[in-house]
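Here the structure comes first, spelled out in structure tokens, and everything after it is commentary.
With one protein chain withheld, the remaining protein chains of the complex are depicted in position.
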Amino acid sequence: MAEHQAQSAVMDPLAHQFDDLQQQHEASNFGMWIFLATEVMFFGGMFAGYTIYRHEYFTAFAAGSHLLNWKFGATNTAVLICSSLTMALAVHAAQTGKRKALVTFLILTILLGMAFLGIKFTFEWSRDWNENLIPGELIAGHPFAPQGEILKQLQEAHAGLPQVELFMFFYFALTGFHALHMVVGIGLLTVLTVMAWQGRFSPERFNPVEGSGLYWHFVDIVWIFLFPLLYLIGGIS
Amino acid sequence: MSTTTLEPSIETHVHYLNVSYGIKSWLLTTDHKRIGLLYLASITLMFFVGGSAAVLMRLHLIEPQGGLVEPETYNKLFTMHGIIMVFFFLIPSIPATLGNFLVPMMLGARDLAFPRLNLMSWYLYMIGAIFTLSAIAAGGVDTGWTLYPPYSSAYSHTHVIMAALGIFIAGFSSILTGFNFIVTIHKMRAPGLTWFRLPLFIWAHYATSVIQILGTPVVAVTIALLALERLFHIGLFDPNVGGDPILFQHLFWFYSHPAVYIMILPGMGVMSELITCFSRKRVFGYSFIAFSSVAIAVLSFLVWGHHMFVTGQSVYAGLVFSALSFMVAIPSAIKVFNWMATLYKGSISYDAPMLYALGFVGLFTMGGVTGLFLSSLAVDVHVHDTYFVIAHFHYIMVGGAVMAYLGGIHFWWPKITGRMYPDGWARFAALVIFVGFNLTFFPQYMLGYLGMPRRYAVYPAEFQVLNVMSSAGASILGIGYLIPLIYLTWSMRYGKVAGPNPWKAKGLEWTTPSPPPTENFEETPVVTEEAYNYSAVGEEA
Partner (left out) sequence: MWSGFPLRPDQASTIAEGFDHLFYFETAVAIFFATFIFGTIFYFAIKYRRRSDDERPPEIEGSLALELTWTLIPSALCAIMFFWASSLYFTNSRPPTRALEVFVIGKQWMWHLQHAEGPREINELHVPVGRPVKLTMTSEDVIHDFFIPAFRVKHDVVPGQYHSIWFEATKTGKYHFFCAQYCGAQHSGMIGWVYVMSEVDYEQWLTGGAKNESMAASGADLYQKLACITCHGTGRAPAFNGIYGKPVKLTDGQTVTADDAYIRESILNPSAKIVEGYTPIMPTFKGQVSEEELLQLIAFIKSLGTEPQKP
């Protein structure tokens, strides 16, 4: 085992509780899957709430969905799918011990992740803020109060405003928690990039990359569910 | 006895307690045994905080008009009692102390798979506890531990958000514990330790962990939604704008019913260890007990609706939830009968842990059969939200989980500290607790049937006799809990040196010195036999 470590220049030694690197690798991989099961339940709670209210207030939720611009959502879906690809390539590079490729793909993934957040902030959330579409009194002095064209659009759809507010809440809660996961993911990847730059991964020891990869794909998959549920549910106008 | 003299005495061998000293060596430890002790100290503290609230409540209820405090204060007392006991004592009790200490040892591992996450779990627990305690110190919370909106979201003027934050954070500590156990049990078993050679304690903890990782995130998000609703008036649970307060109850009980099994399943695991050891028998029906734990874990996610038979869910939903709730009774009954059969033709000794174990079986049975009343739709309508429910779940939680916890602590105390406690005192305490418990909670079944609703600060005079009986029992019970605190603390310094295996018990944890070395075993053990092979007990001694 000692030679093993010396060969691959792994700086973190085998943790004392494990017998060998394979056991350690299996444990951390399995752990990531268990963690993702927890995450599924976490989002599941909100999805359940969303489903119930959408069933109850179909018209309002469809009208609320029309307030979102599906083109931004679609762009972001594409961005995230690309980032999943670069992430998968990064894991592959780590597996095969290609340090430069690993760093490149990690940086690409980070950039795509930031692009996603950038689109979300600049084109979507900031508009919601300007149009007073943020539910409740989340921001002091900015209660939910659609006006002008948007108000007219909602009234024409015969949507009860409080119910549209509920939709907007689920929109913000779901995309907000998703964005939070993206931020955490970008943080993880940044650390990994630095570590990869320093050459701390090897074909024998790359489970941090693989684990973060699983996490990143999970965050993507959540978005794959969010996009139709939030943007497309009312039909594209 | 011969084994004691052969082993190095407690002062000379290097073990996890004397390997390093100082507060830092504890606060930064990643040793699962030390973390188990950190948890032990913290939950003991929380137990007595929650317990003192209960004592005040029982004192208050001696008089129908309420002898002690204002109704507002009484409401804060039962809320504090509920939140602390459920989230900060019962849920972490056995898994985070005994489980932390024993799971790696029973598996023949040097530690849990993720020791640093394990330490983080304790810190999260402490942060959660500090939030909740400061909510109490700042004036209290009066929503009940169930936090039902719209009362909690719009009408209560107390520190709901701070308490909710505490519960939210403590939830993640529970997730981390379950997460660690699952990975460790899957990936770190000693050579030869196949799934069906695992001690039933491990099976029970495995089932518990599944609930922890799948259920806790749901209550976390539910409580987060409640806090958002309270802070920002979004309308999620507010019927005035189309929100539904009942949705909260569904999400809440989706976790909080399985949470009941987080509390009791580890206790059942402890039972299997205790009963086999003190009757020197292989456990009767190993695979039935093991799979009944899994069955309970699965079914536990499908019965939440039985908390809502009178909230207005459809009659048909009620029927389904009622049928499923009856089904949970079956695996529980299987366990009880198998423990009974294990005693048959055994060699039964009455050491203190065994007294707790026998008490558990009896009290758990009574809690279980009264659960049938609550699963029955028509009966539940009458006894729902009355003292019948209070009595039922205290029989399960206190008569079950706490008895098992104390039994387990007494059983593994020599392993944890290397010393024995005075056996006579321990048996005496077990008896006092048993008597005090029954006197406290049996009258509450009758109160509930007579119609006394729960969470009443003042009550009609006709209920007084039974309430006084209950309060008298509570004072005995309170003293019963103080006795072990005293002699166990005393024994840490003055107790007789125990030796590696004072009970002549089976299981890997008894093959290593007491207290164990930091790495648990001098070399990784190889398992060649099934659990509870007590027929070989004579050969080893």
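Which chain is which? They are A and B, in the order written, and residues in each are numbered from 1.
We adopt the following convention: a residue touches a chain if its C-beta (ideal position, glycine included) is under 8 Å from a C-beta of that chain, and two chains touch if they have at least 3 such contacts.
Everything numeric here is computed off the predicted structure, so don't read it as measured data.
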Since one chain is left out of the picture, which of the remaining chains does it touch in the full complex?
-> A, B
Per the definition of touch given earlier, which of B:93, B:272 or B:370 contacts the omitted chain?
-> B:370
Listed residues B:386, B:470 or B:512, member touching the removed chain | B:386
Missing-chain contact among B:142, B:229 or B:509 belongs to B:142
Quick one: which of B:358, B:416, B:429 or B:505 touches the chain that's been left out?
-> B:358
Tell me which residue among B:19, B:45, B:190 or B:343 touches the hidden chain in the full complex.
-> B:343
Residues of chain B in contact with the chain not shown = 71-72, 75, 142-144, 148, 150-151, 154-156, 239-240, 242, 244-246, 279-282, 284-288, 310-312, 315, 318-319, 322-323, 326-327, 329-330, 333-334, 336-338, 340-341, 343-350, 358, 361-362, 365-366, 369-370, 372-373, 375-382, 384-386, 446, 449-451, 453-460, 462, 465, 534-535, 537-538, 541
For chain A, the residues touching the chain missing from this view = 57-59, 158-160, 163
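What we mean here is this: only the chains that are shown with their structure count from here on.
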In the complex, chain A touches chain B at residues 15-19, 23, 26-28, 30-31, 34-35, 37-39, 41-46, 48-49, 52-53, 56-57, 135-138, 160, 162-163, 165-166, 169, 173
Seen from chain B, its contact residues with chain A in the complex are 104, 109-115, 175, 179, 182-184, 186-188, 213-218, 220-222, 225, 228-229, 232-236, 240-244, 247, 250-251, 254, 519, 524
